[in-house]
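Everything on this sheet refers to the single structure shown next.
Below, a portion of the complex is reproduced, with chain positions unchanged.
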């Protein structure tokens, strides 16, 4: 018999027998659990589980039906995903520093990220050549002058993302603030160049230098209407010394930014991140 | 109703319905799962699960009986443990460097480690005052001269450990090699001052210095008859530079040794470590 790798990501209030019921449903369908991880937050009455299992080919439909019955009984919401399915479409927004963009493009080219680049959008034209050399569509959306320029720019960016059919938006060092409507409409991952909540807002490396910290960091998080305050997916830091000036911090930090952003996108695409109460559960 | 926190650690071949069956047994006994983690190694046909749950007071016995029936059916071995139970008795063996010993004594004194010091045994007398000031028994077992000295020493140490009723032996920088019979008879955790398998054996900091590595480490592992080759529980490293000579490595490394050893002992006492195929599963 041939099997298909399947991932079930489920959420529900904390009820007895959830684990037993789901495990039984998988066994009944002839499936074999390969990995399972779960998290219970009793204070929030929130239970979440990620189960990875092999299901006999052809059993997918019926298992979905079985699950629907169970889900109703347990007030459960769930995603069922097969890793072999087509890649997700991703739109990347970027300003001038290109290191996160280049890193993502390289990982997509090598197949490290199971994603398809829907388009790259920038408020500068400087990265066009790089993007087009990788065979992707590049949109330069200039910010005009006048009182309505910002709104017009946001409008244009929003339309391009909409038209691209992107399922995920990645802000790869995009230095403009997006309107609340945008981040509410599109699942959006941002990288901020500090270990949040320290140094949120503008010029974090200048802030870090001026505070005299001995480590700098980077944070990848889901964007929410409140700036730099969304659920954190991934953070990393590295030591620095008095010898490092702002330029050094920027150079050293850029490697952290690449890594946390690539890692957060990877985790998201693999259905390993669940958010609740402005925090994330990361099943890695 | 009052509840008792209970931990179930089970091992069995990879069979269908293990998770479902165990979850059902807990639910049947009126228990609520708080945490659960599991690991399947298909290549070794080995499944292991750690479930932490609250069981109604008084249900412990009956749940044990139920489990026995399940266990037979699934070829499962298991431990059932209540974290509130009395501390484990631990014997510590140490040579001259006292930093790991002092660290462990401090953690026991503060209640960070749920352990009772059965005794401290050393081939030197230099740490007696420190140990006795903490109110623990200290045995100095000298190594004599002559062809039988080593065997006599091992014999004496073995008897003291035996008499102490220790359930766990911790080698806190004990610089002598114990006979195979000892480590087969007593569960023994050792700390080695390198990131194994690099620099096993004698004088790892000298080896590290001479190889010019840019990071040094420490490893806590279960001792087995083969030197420095047992299942690894915990490892940590820290960067070093060309400026660090052997004395610096020793000083910097001593902090890693403290941490990995204390952490490994903590994980073991909390029933978070399972070994198979010369490796560990660590449920942290």
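Chains: A and B, in written order; residue numbering restarts at 1 for each.
Here is the rule we go by: a residue touches a chain if its C-beta (ideal position, glycine included) is under 8 Å from a C-beta of that chain, and two chains touch if they have at least 3 such contacts.
Computed from a prediction, not measured in an experiment: that's the story for all the values here.
The complex is a homo-oligomer: every protein chain shares one sequence, and counting across the whole structure file gives 4 copies, of which 2 are shown.
Quick note on the criterion: only the chains that are shown with their structure count from here on.
Subunit A and subunit B have centres, each the mean of its CA atoms, that are 38 Å apart. On subunit B, the positions that touch subunit A within their shared complex are 16-17, 19-20, 23-24, 27, 32-38, 40, 42, 239.
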